[in-house]
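Sharing a structure below in structure tokens format, with a few things to ask.
With one protein chain removed, the remaining protein chains of the complex are shown where they sit.
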Amino acid sequence: MIRRGKGVGCMWYPIGFTVAANPSAATVKVNEDGTATLLTGTVETGQGSLTVLAQIAAEELGVSTDDIHVVSADTDTTPMDTGAIASRTTYVTGNAIKLAAENAKKILFEVAAPLLDVQPNQLEAVDRKIQVQYFPQRCLPIADVALQAQFVMGRPPIGSASYNPPTVGMDPETGQGKPFSTYVYATQCAEVEVDDETGEVDVIYMSAAHDCGTAINPMLVEGQIEGGISMGIGFALQEEMLFDDKGRQLNPNLTNYIMPTSLDMPEIDVDIVENFDPTGPFGAKGVGEPTAVPTAAAICNAIFDAVGVRITSLPATAEKVLRAIKEKNNSEQKFIPAAE
Amino acid sequence: MKPFDFIQPTTIDAAILALAEHNPNVRILNGGTDYLVELKHAAQSPGVVVDVSRLQDLRGIEIIDAGLRIGAGTTHTEIMADPLVKEYVPAMIDAAHTVGAVQTRNLGTLGGNLVTCVPSMDSGPTLLALDAKVIILGSKGTRQSSLTDFFIGPRRTSLEPDELLLEIIIPKENLGKPASFIKFGLRKGQALALVNAASALWVEGNKFKDVRIALGAVAPVVMRATKAEALLEGRVISEDLVQEAAKIAVGEAKPIDDFRASKEYRNDLIEVGTRRTLQAALTASNIKN
Amino acid sequence: MVDEVKVAEKTEKLESLRKIDDNLRLPSVPERIAFPKEIGVSAARMQTPAVGQRATRPDGRMHGLGQTKYIDDMFFPGMIHAKIKRAGIAHAKIKSIDVSEAEKMPGVMATLIGSEIPVNSFGPSLQDQPLLADDVVRHAGDGVAAVAAVTEQQALDALDKIKIEYEELPNVFDPVEAMKENAYKIHNNESNVYATKTIMKGDVEKGFADSNFIFERTFTTQMVEHVPMEPHASIGQWDANGRVTLHSSLGRITLGRADIARTLELPINRVRVIATIVGGNFGGKNEITTEPIIALLSKKTGRPVKCVFTREDEFISSTTRHPFVMEYKTGMSKEGKIMARKVRLICDGGAYCSWSETTLGKACILSAGPYNIENLHVDAYAVYTTKTMTGAMRGFGAPQVCFAYESHMDDMAAELGIEPLEIRLQNAFNEGSASPTGQVLEAVVVRDSLEMATERFGWKEWQR
Partner (left out) sequence: MTDIALIVNGENKTVSVPPETTLLKMLRENLNYTGSKLGCDVGDCGACTVLVDGLAVNACLILAAQAEGKEVLTIEGLSTLEKYHPIQKAFEDVAALQCGFCGPGMIMATKALIDQDQDLTKQEIKDALSGNLCRCTGYTKIIEGVVDAYQEITGKKIPATKPRVA
């Protein structure tokens, strides 16, 4: 018989390394037509970080994402970066890029200010223009300013900067300290169907609400969450490296190491929790890792809700679930008083 | 892959000649979804590989006097799309559908699945439940074999190195026989069977007739649960009887304990699989009538 | 039955194909690179302000067109292929390695063993891992020798000819066993425990004493592989100035470069790492693997050397997710407030430290969950075992502890008769809550996320 259940899993997760320095540096070069090139030492590993970082640089310079070209991942040409790890790219590298773009923008403002007859601190960069705050009618195209800066003033608008999240070391005895600059929060809910004769668990639906501060690119945030859920489902139900008694892996291949296929994925609804972190670039934090964190918890709680068994050892394979169901049935039978 | 000599005959006769000439250092390649994997891991070259994937005569599905003939080189995809299969042996479509994924089914052949003879093969149980025969051609001539005789052990069949599996025939009397296939794997897509099962039966009046139960991945080769069949034969159909047969089937199987599943769990699946396929075959029978 | 017509047609077609191509055979015609000349850009990429836009990815377009060059898609003139011999034995002393037969195999251009590597150790926190084991093998996937040959198959064939004499050492697979005093010490240290973390907040014993109910449960999790679709790959090219350029699937190039320079005893400016695009990381490509090995093979042969992991290499020799044993004890008030929690975490650290220390630290801090707990005590241990090493993987210990604390939460909710959502809302962090390490938390949205996810789910209306 198919039994349905619902479960919830809630989590918190930090951004960046635990106490240890994990800096990023960046350089933003504004070209003479107002487009820009961004140099970063981070590596695109699929999450779309280069697009998100371009969006951050673009926002700071008041241009569009497409106006930014990103050069990355070459130690000879790009500045230091701790790398695509610890959900830190948007927050740490993003902050470095925002600061670098700010420095390049400063040059543009200094060049534009006399042309617009104001002080540099009265200017803002919006819609590919450098304009006077609260008096946007007075403006210059960013391209004109960049050209002026480079060829007339002899000041190429290039900015470099670095960022390292501020932390406070942990007390070795008590662990008290401020190991991370910021955290994100998330909840996922799972609906499952459990076949109580075979123990097979079918995750049919998941909802996920994740905080990532400002979502720089909601489409890519959704992609991270959906991908994290698939990894979470594998962790919850299927995946396990198995070894023989000599310590050699029994399933070192994708035939026998069971990871989710398209058929194993549920329908997913993703919500991004509105939040703004003042320490992040435009309020952003990160989303990479947390997406895979609460899935197994939500699924196991849904199994518990469906058939009343608590799986304490992952993965919750069909075999384990069935064994737990049988044990539960046996122990319940034992407690039935003889008189009844 | 270790180097080998490669022959691509254009006729069946040429293929048989090539097999005879290079016997025993010769292997047949068709879809390759299993054999190429084996070759990639092999420590030794097979010598000569004879590719029969171009032989059109090995393919095709048609009704002949003896029953439904399926060429050994017919792919799982072709089986799934075939109107004759759909009409006469729809359980084969369910079985073919569970073989690997689309890419595997487009290359993999029914004959290849049988010849490879892994205990968890997905084509075996349904064909065994329908008493399918195989036709084999060798340099000494043609022979016919039941699947029970054909399957010898894990990755071992009665096929000699110089023989070619030509076709699979589902006997005329079993065309349209209500049948059902089920497979339990570790996930929904691209799964290897932990246990698979097929049942075929006629209903005469309110009684079971000619019940066949076949189980896969529970013994060295795909097997019949003959005691369970015998229990049902000629008896009045009831849920309890089906349940009892399923329990008996468990006793007949000899599943292994491995990292994919324990023996105990496989036994549980045998019981559920036997029961569910019998029930589904009964339902199919009701719909038919 | 033979369909003569069909066969004939086929042959004719083949012949005509051959003839047409004869004309092409002499001058080599470069392959057509098929991409549309003019593709527009999505509106979202053109928009200002840029933040918040669903901007499409320029790299995504390249992926879809098949134009992205991953490491394995790069070929350099004269390039040869390297393969790594794996120990296949979990724990043993290496008595001798003989590569002489392998060197005589067809196509083989060079071999490399651990003792030829200038500094044969690396690791992000403890440098306890050899690039190629030269003294002791500590897990079955440990590399013991490398071969560079003209073709991959030749390199593989040569691996079989490498002779290694081992003296088996005791295996320790279970982290709990490995912690015991009498357990065999895998790294000759005083203990197999190589990292410990503690968090103490409030007074746990008093908290338990004040509780109405005490719940205890032990949870365990398994070893998991990252399974990036692109296996680890790198190409090394040594040049005349003694500089090495490595195209690599490494996810953190700056620190990787430092590790590579250290192992090769080269100044950092003589190492260039180019990562292009990584075909999936998830933490698994945050460490160097074969880069120094192929750098040295390139130096030996004067050729570009490529090494691509087989899927099996990927499983047995790259890092994995830590299995955890998690003992939870929680005191609850009868209203469902968490009064105190004590947690003991044992993290199976595998054969080498890798990112275990970081994983342990995060797991330790996060193990209480996003809940206000005044009295908390967490002890955490990372332990060597003779299994595939465990390292960074998406979540650094968080999925493990989250599985434990959230399962535990529902257990307690069921016992106390409180609805799972309610018990969470009752205990969740608020704005300004103090974390287990005493950090004041800001912009806390645990409750918002709980409410949003459950509302979207239809939690309250949901019927079985």
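Order as written gives the chain letters A, B and C; numbering starts at 1 within each chain.
In this section, a contact is a pair of C-beta atoms (placed from the backbone, for glycine too) under 8 Å apart; a residue touches a chain by one contact, two chains touch by 3 or more.
Because the structure is predicted, anything quoted here is derived from the model rather than measured.
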Answer for the absent chain's shown contacts is A, B, C
Any idea which of B:25, B:103 or B:142 touches the chain not displayed? B:103
Quick one: which of C:142, C:230 or C:348 touches the chain that's been left out? C:230
Thinking of the whole complex, not just what is shown, which of B:174, B:190 or B:274 touches the missing chain? B:190
Omitted-chain footprint on chain B covers residues 1-6, 8, 29, 32-33, 36-37, 39-40, 49, 51, 53, 77, 100-104, 106-107, 188-190
Listed in rising order, the chain A residues that touch the chain left out are 45-48, 205, 219-220, 222-223, 226-231, 253-255, 259-263, 265, 267-268
On chain C, the omitted chain is touched by residues 10, 13-14, 17-18, 20-22, 24-25, 31-37, 39, 42, 54, 56-57, 59-70, 72-73, 75, 226-231, 277-282, 308, 310-311, 458, 461-463
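The working rule: only the chains that are shown with their structure count from here on.
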Work out which chains are contact partners of both chain B and chain C. A
Between A-C and A-B, more contacting C-beta pairs sit at A-C
Starting from the mean Cα coordinates of chain A and chain B, work out the distance between those two points in Å. 47
Residues of chain B that touch two or more other chains sit at none
Mark out which residues of chain C touch at least two other chains, giving numbers and ranges. none
Per the touch rule, the chain A residues reaching chain B in their complex are 197-200, 202, 238, 242, 250-251, 255-256, 258, 260-264, 317-319, 322-323
Chain A partner, complex, touching residues on chain C are 41, 44-60, 88-91, 139-141, 171, 173, 197-201, 217-225, 227, 250-257, 271-283, 285-286, 311-312, 315-316, 320-321, 358, 361-362, 364-366, 369-370, 378, 386-388, 392, 394-396, 398-399, 402-403, 405-407, 410-411, 414, 420-421, 424, 428-429, 435-439, 441-446, 448-454, 456-457, 459, 462, 464
Partner chain A, residues of chain B touching it in the complex: 101, 184, 186-190, 192, 259-262, 265, 268-269, 272
